[in-house]
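For this view, one protein chain was removed and the others were kept in their places.
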Amino acid sequence: MLPTFSQFVATLGAFAPMLLHGVWITLQLALLSLLLGLVLGLLGAGAKLSGVRTWRLCAQLYTTLIRGVPDLLLMLLIFYGLQTGLSRLTAWLGWAYIDIDPFSAGVLTLGFIYGAYFTETFRGALLAVPRGQFQAAKALGLTFRQSFVHVIFPQMMRFALPGLGNNWMVLLKATALVSIIGLADLVKVAQVAGKSSQQLLAFLLLAALVYLLLSSASNLILGWLERRYAGGVQEPSR
Amino acid sequence: MKKILLLLITTFLFNTSLLAKDYEVIRFAADPNYAPFAYKDNTGTLTGFEIDIGHAICAQLNVRCQWVESDFDAMIPSLNAGKIDAILASMTITAARQKVIDFSSEVFSSPTAMVFRAGTELSTGTAVGYLQGSTQEVYALKVLAGQGIKVVAYADQEQVYADLQTGRLQASLQDAQQAQSGFLRSPQGAGFVLGPIIESELMPSRSGIGIAKGNHELKALLDKALAALHADGTYARLQEQYFPGVNMFSGQ
Partner (left out) sequence: MMELIQEYWRPLIYSDGYQITGLAMTLWLTSASLGLGLLLALPLSIARTSAHRWLRWPVQGYTYLFRGTPLYIQLLIFYTGIYSLAAVREQPLLDAFFREALNCTLLAFALNTAAYTTEILAGAIRAMPRGEIEAARSLGFDGWKLYVHLIMPSALRRSLPYYSNEVIFMLHSTTLAFTATVPDILKVARDANAATFLTFQSFGLAAVLYLSITFALVGLFRLAERRWLGFLEAGR
């Protein structure tokens, strides 16, 4: 039975706290995974472009494996593998058991997966920065840290942003998968609310709407960021 | 480098039990899609027959209960990975499972039966649904599929009932009590009936608390607590609350 709008609103009121909490969990999950992914991406790009062969091979293995295996499958593997590995490590060291709760597992998994995609984006972006910039910074006597923060990074971000933006949009939607391994995020909460109130379709559409709003907001922010980092640079006419 | 050292030192200092495995918290796995054994009320709080038994056990042992929600077929891997200490999710004690994990003494006993609309006949082509990873799956694949019945595996029990209602399934195979209290008594269960009890050695009826193999200490604690629940009447009270008039304990 298609619920009347007033019926739906009434049920919505009853489940509102649970739903809002679900949205909050999803948001936190997405943002923290983004942070972890960015860090891993920068490290990975550095490793791939470094002179040390072992690092290059490790980074290559990392990106190839992650991009060749489906997200959900990786999530299941990492979810159990990470915990098992950690338990063995702590047992061997004689420490107390360090538990990884579902949320942390989600962040670690998504961050690890998207770190591989960010590695490729950052690598491309770093390569796009003219070599002259690195050399000039060195010639001016800037330390590695100074030259990276003030010279390289802003220029790299201009090239990286479109790729990062696309990856973020995919990451945002991938957070829906974490409900399959048990996290009480927006999708799971919508299903629980929908099933117990017999208004499943309405709640699923609501969840879809929330994601749509998050995507649109992301697009706006990314557009603003791209304009900010491109300031002073002219796009070559096509 | 400094930060890594700091992290290591803090973790080391927060470590309390280096030697003895004294339980202050017991992490139970539960599948909240199995009313009335475990489900969520509309404030999202975990509740149900087994949840209450879990809380009572923790009170008996003077420890804290921590609940970890999980899909049923993910629980044994979770236990072996060390993510949880015990499984309290209507897990029947079967030979296959006993090869990999240990069980406490019996928590309750409940046989399997089918649920279908009154008047449905099982024939070739009928679709029967069940929970993936359950003992019902073994029976469905070994016995029902051989009879030409279409067997469908689901990730959670609630989805089985949803598809039963809409007509994708003509019947479902699950624990009889769970079907009775979790579905047939609810408004969605109108028009459905419980079929006869299915006796099969593939589907034993006794459920216990799953624990990691060789964890005798926890087994002793849980058995002691369960016995105490029977002794002081808590078990009888909970049984009456969730399954009025039904005896859930076989005592074997």
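Residue numbering begins at 1 within each chain, and the chains themselves are lettered A and B in the order written.
The rule we apply is simple: contacts are C-beta pairs under 8 Å (C-beta built on N, C-alpha and C of every residue); 3 or more make two chains touch, one makes a residue touch a chain.
Please read all numbers here as calculations on a predicted model, not as lab measurements.
Judged over the whole assembly, touch between the missing chain and the shown ones holds for A, B.
Screening A:I152, A:L204 or A:L222 for touch with the missing chain picks out A:L204. Check B:G44, B:P77, B:P111 or B:P204 against the missing chain and you find that the one touching it is B:P77.
From the options B:L46, B:A59, B:L122 or B:V152, the residue with contact to the chain not on display is B:V152.
Listed here are the chain A residues that touch the chain not shown: 1-2, 65, 67-74, 76-77, 80-81, 173-177, 179-180, 187, 191, 198, 200-201, 204-205, 207-208, 211-212, 215-216. Remark: the residues of chain B touching the chain excluded from display are 73, 76-77, 80-81, 96, 100, 129, 132-133, 137, 145, 150-155, 159, 162, 166-168.
By definition in this document, only the chains that are shown with their structure count from here on.
Those residues of chain B whose C-beta lies close enough to touch chain A in the complex are 11-12, 14-18, 27, 40, 42-44, 68-71, 74, 77-78, 80-83, 155, 158, 162, 188. On the side of chain A, the complex with chain B involves touching residues 14-15, 17-18, 21, 80, 83-84, 87, 94-100, 102, 180-182, 184, 189, 192-193, 195-196, 198, 200.
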